[in-house]
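Shown here: the complex without one of its protein chains, the others still in place.
As written, the chains take the letters A and B, and residue 1 is the first residue of each chain.
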Amino acid sequence: MEKLKQNPIVKKLGLNRILLVGILIVMFVVFRAVLGSKFPIVDSIKSTLNYVYFLGFLSLGVTFVIATGGIDFSIGPVMFCCALISGYCMTSYGVPCALAMVICILVGLCFGVFNGWLVSYMSVPPFIVSMASMNIAKGLASVFTKTQSVSWPLGSDPENGWFRNIVSYNGFPTGLVIFLLFAVLCGIILYRTKPGRYILCLGSNSEAVRLSGVNTKKWRMLSYIICGTMAGIAALFFVATYTTVQPGYGDQYNNEAIAGCVMGGTSMVGGLASIGGTVIGVCIISLLQQGIMAFGLGKGQQMIITGIIVIVAVYADVSARRRKN
Amino acid sequence: MTKKRKSVLSDQRFIVLLVVIALTAIFSVMSKEFRQYNTLLSLLDFSYYDLLMAIGVTFPLITAGVDLSIGTGMVCYALIGGSLIRNYGCPVIIAMLVCVLLGVVIGTLNGVLIGVMNLPPFLATLCSCMITRGIGSLFSATPWPGLTQEGGWFHSIYKLTIGSGRSADRYPIGFLWMVLLVLLMEFVLNHTKFGRYTIAIGSNKEAAALSGINVKFYHVMVYVVCGLFVGLAATAYAAVTPTVQPGTGAGLEMDAIGGVFVGGVAASGGYGSVLGTFVGIYVIMLLKTGLPYIGLQANWQQIITGIVLIVAVLIDILKEKKGAH
Partner (left out) sequence: MGEVILTMKDIDKSFPGVHALDHVNFEVKRGEVHALMGENGAGKSTLMKVLTGIYQKDSGSITYKGKEVEFHNTREAQDAGVVIVHQELNMVGDLTVAQNIFIGREPKKGFRIDDKKMIEDSRKLFRELNIEIDPREKMHNLTVGKQQMCEIAKAISHKAEVIIFDEPSAALTEKEIADLFVIIRDLREKGLGIVYISHRMDEIKVITDRVTVMRDGGYVGTLITAESSKEDIINMMVGRVIYEDPKQHSMVAPDAPVVLKVEHLNAGKMVQDVSFELRKGEILGFSGLMGAGRTETARALFGADPKQSGKISIMGKDGQLREVTINSPQDAVKYGIGYLSEDRRRYGCVVQKSCIENTTLATMEQYTSGLLINSAKEKEVTEKYIKELATKTPSADQLVVNLSGGNQQKVVIAKWLTRDSDILIFDEPTRGIDVGAKNEIYKLMNKLAAEGKSIIMISSEMTEVLRMSDRIIIMCEGKVTGNIDISEATQENIMNKATRNID
């Protein structure tokens, strides 16, 4: 094992990530072997990817917040709120599709600013802020849409159907390309830019960073803003895949997004984050979701399994940290 | 150091009580319909389960933890109880006991994850929130027996109906039980070892441990007691909800936790009061019931609860900041 860890290729890729990819492949093979034709290879990959897109953006966003040692579990409802408000603008007020997309992202940004300001400048505990803004997002969406579900234009729509190309263009998975581009971008921000450096460092030791003359409040807030904005982008991918959104939902995606993040090796205590891990983690969660559906099981089982996965992943992280100290 | 100010006027609980009275007055003046006995009756009906959850979650909040699984947990237990009655012919009393027992089991699980395995409370209970929601959605929507059906007697625990049909007289005796329970738990909080150590854990866990207290045990017990009350809440929920829907319950914890914070629990732990929770919940309930009467959609209530929660916590944080100087 030690020898394997020292292998330069393994070191470069990270043992964790290799293991996660292994899990991913094994899961796929097992599903295929057990379910046979009920788990068609191409279609399953397609539907898994569709799930990966929106969940991936949520997960990438929340990775930044968790890296600072905080938490945001309002992202699911915020995502729905973005899609509902902007979609309603389009269907009821005739706002052009492109503008609606911008509004969608802006709504997410606003939630990010709100959450970040409360957490870093007003010192409200993150979980309370999450709870409150989860409610506000749900309420706002319901009020705005008068509790109606909103459907974004179908691909056949001559005027606005083009926006679905963000997910797939004539069968080409543009969504995958965009998602991976964003993942790379997030990686660059987190590891190669000043804000990312500060976010990681303050998650590890906020006081030492402050005493180095860094405005920790500002950068902590930024992580929440990134998270909110990503929820806005996630909303676009959600509607481009599933068309319709209903007010009052979205909580379950919080947990799935956090699960993807924590499985990928981002520590809940802060300071350690892996974008690559998050990407693979999200793939695992999405594949699991497809597998459970193919087994004929429902959302219920999926939620239970996700819940258990998070507990196990966090406990592994907590006890690994304790052993180190 | 200033002399202690112990006047009733500076007690948050008293101020909140004034808010309750003021809200009642405002709604009564603004809406004729609000002034009717039936409104009061339904307000009380729907307040019981919220209040029971709130009493329970007051204890984790005093330890500076939280239980996010109370809403979905309650619905899950009510569903299981209902399906026991409908599908297995289980007597209602047994179903009620099962609800309470399930509450205790999930509470213990939360307690062990948090108190023994040291997971962050919001994360552990977010997972158990998902798990209970998932388990809940495995059951189909099953109504508990109606008032006139066999086993319908349990409705009378919360609302005594004399006569039948439209002319029946209904008395909200549930409120009496609530008052008694609140007094009992206020007593438990202030005059028993369990209550005292709950406060000690929230105020200074280390000092509590150094004083020779079995901190782990009491930390687990805090969540067990919380679970117990969620189990009780499930029976109250079943009594007022014609058909318990699977997969619901998310968001209900907000009303309860919001009420506790309005009641003056300290965001950093160490202080709280069940009496405060009692009045706090009625602020939330009045908003929930009253707003539609003055022409605001019910969904505004969600937004307002979110804002109320943030404001209540901010007041506490600002008070503490002021106190520190």
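The rule is short, and it goes like this: contacts are C-beta pairs under 8 Å (C-beta built on N, C-alpha and C of every residue); 3 or more make two chains touch, one makes a residue touch a chain.
No experiment lies behind these values; they were computed from the predicted model shown.
A.B. asks: Have a look at B:I93, B:L183 or B:L210 and name the one touching the chain we're not showing.
C.D. replies: From the options B:I93, B:L183 or B:L210, the contact with the absent chain belongs to B:L210.
A.B. asks: For review purposes, identify every residue of chain A that touches the missing chain, sorted by number.
C.D. replies: Interface with the chain not displayed, on the chain A side: 188, 192-194, 197-198, 200-201, 204-205, 207-215, 271-272.
A.B. asks: Spell out, residue by residue, where the missing chain touches chain B.
C.D. replies: Here the touching residues of chain B are 1, 4, 187, 191-193, 196, 199-200, 202-204, 206-208, 210-213, 266, 270-271.
The working rule: only the chains that are shown with their structure count from here on.
A.B. asks: In angstrom, rounded to a whole number, how far apart do the mean CA points of chain A and chain B lie?
C.D. replies: Chain centroid spacing, chain A to chain B, equals 31 Å.
A.B. asks: Please name which positions on chain B make contact with chain A in the complex.
C.D. replies: Those residues of chain B that touch chain A are 66, 68, 113, 117-120, 122-124, 126-131, 133-138, 246-247, 250-251, 253-254, 257, 261, 267, 297, 299-307, 309-310, 313-314, 317.
A.B. asks: So in the complex, the part of chain A that touches chain B is made up of which residues?
C.D. replies: Touching chain B: residues 71, 73, 118, 122-125, 127-136, 138-140, 142-143, 146-147, 247-248, 251-252, 254-255, 258, 268, 298-308, 310-311, 314-315, 318-319, 322 of chain A.
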